[in-house]
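All protein chains of the complex are present and in place, except for one that has been dropped.
Order of writing sets the labels: A, B and C. Residues in every chain begin at 1.
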Amino acid sequence: MKAVLVNCTLKASPEPSNTGALAGVVLDGLRDRGVSVQELRLADLTIDHGVVTQGGEGDEWPRVHDAIVDAEILVVATPTWVGRPSSYAQQMLERLDAMISETRDDGRPLAYGKVAGVVVTGNEDGAHHVISEISGGLVDIGFTIPGQAWTYWNRGPGPGPEFSDTSEGHDWSEDTGRTMAQHLYEVADALRGLRG
Amino acid sequence: MKAVLVNCTLKASPEPSNTGALAGVVLDGLRDRGVSVQELRLADLTIDHGVVTQGGEGDEWPRVHDAIVDAEILVVATPTWVGRPSSYAQQMLERLDAMISETRDDGRPLAYGKVAGVVVTGNEDGAHHVISEISGGLVDIGFTIPGQAWTYWNRGPGPGPEFSDTSEGHDWSEDTGRTMAQHLYEVADALRGLRG
Amino acid sequence: MKAVLVNCTLKASPEPSNTGALAGVVLDGLRDRGVSVQELRLADLTIDHGVVTQGGEGDEWPRVHDAIVDAEILVVATPTWVGRPSSYAQQMLERLDAMISETRDDGRPLAYGKVAGVVVTGNEDGAHHVISEISGGLVDIGFTIPGQAWTYWNRGPGPGPEFSDTSEGHDWSEDTGRTMAQHLYEVADALRGLRG
Partner (left out) sequence: MKAVLVNCTLKASPEPSNTGALAGVVLDGLRDRGVSVQELRLADLTIDHGVVTQGGEGDEWPRVHDAIVDAEILVVATPTWVGRPSSYAQQMLERLDAMISETRDDGRPLAYGKVAGVVVTGNEDGAHHVISEISGGLVDIGFTIPGQAWTYWNRGPGPGPEFSDTSEGHDWSEDTGRTMAQHLYEVADALRGLRG
């Protein structure tokens, strides 16, 4: 099986991404089960704003689109800004909106039978909301969200350290990330007959 | 397979429920596939506020809990009030919160391998948000949300007719409800090996 | 000026309420400015589900309604359950829905010129979302939300201690609560000409 990580951090490489660090635990859990993983960071690409698959000249979304279409498992990783998913995460949903009408020969949406999960970090509060927002959008597009297919880390109340500044709470977030990998894998495997 | 409808309308029987009317299309789609369906309306029961499975004397939540545990498919139907899921829908999530720690012999949450979807009506706007809120809560508890496992009806902008006052838009909502039934059934069937 | 606290904890008196404890800081800040404060806990009252001001026999919402109409400042306090406002908070919004059409002689909604703010506690994550949900609902009904008129406490990631189990983070939450009281008071005072 194949998985793709879409990292929606606002920071371009080589800046370290907290969200990417936690997502790494999930990706390791997938690799341990024989899944090959491709990692994409939207801040490293030129992503047009819009709701079509093909953007303007130089737009690199089609590469992300094709990786998602090619994979059985989508992992979305995003920081929390002002309590909400990052602007790159929303750009991703907007571009994926076009996939609702890209149907298979049997009329099902391209995403049908694929699974997705969400990894969130932040320095304060908001992870469950971010998970609901992104999961809800992905369900609209046709992805299946396995039970407890998410993990997160933050440390409120109020502004505090970032994930990489402390080891507090890492154990819980990483354990939860390993469970996420297991659920993504098992459900993706079970749904193989529903994919095109 | 078994399905249970938890109708979170604020109206007790025999008052007609708009949400229940639209949910009926989904239930018919499940029955057509051989699923037996139990319908529960929270407003007809005594449901304590709280986050435990066993409430006080006279509390009828355990009956709802047992029906959910016994079924493979959960359909939640709710009206939209002030743009959000009904208070009964939130009471349901609060009571289900206890199910996170009710695990199977293999350590998985009781809801693992079960699927859920959401039906929403309202006289204005807010369905996708209500779907995300309830789906997000159910994923926390361990349910899997199949792609596009929802339908809704409303008719904004501003206050307008209720579902049963008009036939406008019913075709789309009912078609979407039939697709919801198909996705719930197919994913529930595919996940049979993941249930306890 | 008068303020009313609507505490939406699921626990009835005399059980201590974490949310009520943090709200106490805000109420003290209001009392220090000469505001008289009435405290109501919905779990201590009989509150019907519904969207009308007058419920059935024994329904005690009218008492809450009248206290809100009589006050210039509304403080809503709620725990976070499954990442969302408590079912009592949603019941409050549903009953307040009727106030949209209870207009003054000049046609303005009864809530116009009144201010509101939100206090949230939880043992994990979700406060900003809860604040947005309740604030958004109150704006629909006609209340004005002053800048930074909220405070919260939680301590993720994952399940952890409750507010009263630890002193971690209390300083920030209490300072933020004192600022909330100041903003509620100043804006309520400035809006006096807009009230009926």
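Things to note:
Rule of thumb we're sticking to: contacts are C-beta pairs under 8 Å (C-beta built on N, C-alpha and C of every residue); 3 or more make two chains touch, one makes a residue touch a chain.
The structure displayed is predicted, hence computed values, not measured ones.
Only one residue from B:Ser17, B:Thr53, B:Ser86 or B:Thr176 touches the chain missing from this view: B:Thr176.
When the whole complex is considered, the residue among C:Gly24, C:Gly50, C:Gly83 or C:Pro146 that touches the unshown chain is C:Pro146.
The residue touching the chain not shown here, chosen from B:Pro16, B:Pro62, B:Gly156 or B:Gly196, is B:Gly156. Note on the undisplayed chain: of the listed residues C:Asp59, C:Glu72, C:Glu94 or C:Glu133, the one touching it is C:Glu133. Annotation for chain A: contacts to the undisplayed chain at residues 10, 43, 49-51, 81-88, 90-91, 93-94, 96-97, 133, 136-137, 140-141. One chain of the complex is left out; on chain B, the residues touching it are 83, 124-129, 132, 152-158, 169, 172-173, 176.
Against the chain not displayed here, chain C makes contact via residues 109, 111-114, 128, 131-133, 135-137, 139-150, 183, 186-187, 190-191, 193-194.
Here, only the chains that are shown with their structure count from here on.
Contact with chain A and chain B alike is made by C. Rounded to whole angstrom units, the spacing between the C-alpha centres of chain A and chain B is 26. The geometric centre of chain A is 35 Å away from that of chain C, both derived from CA atoms.
Centroids of chain B and chain C (each the mean of its C-alpha atoms) stand 28 Å apart.
Within chain C, residues 83 each touch two or more of the remaining chains.
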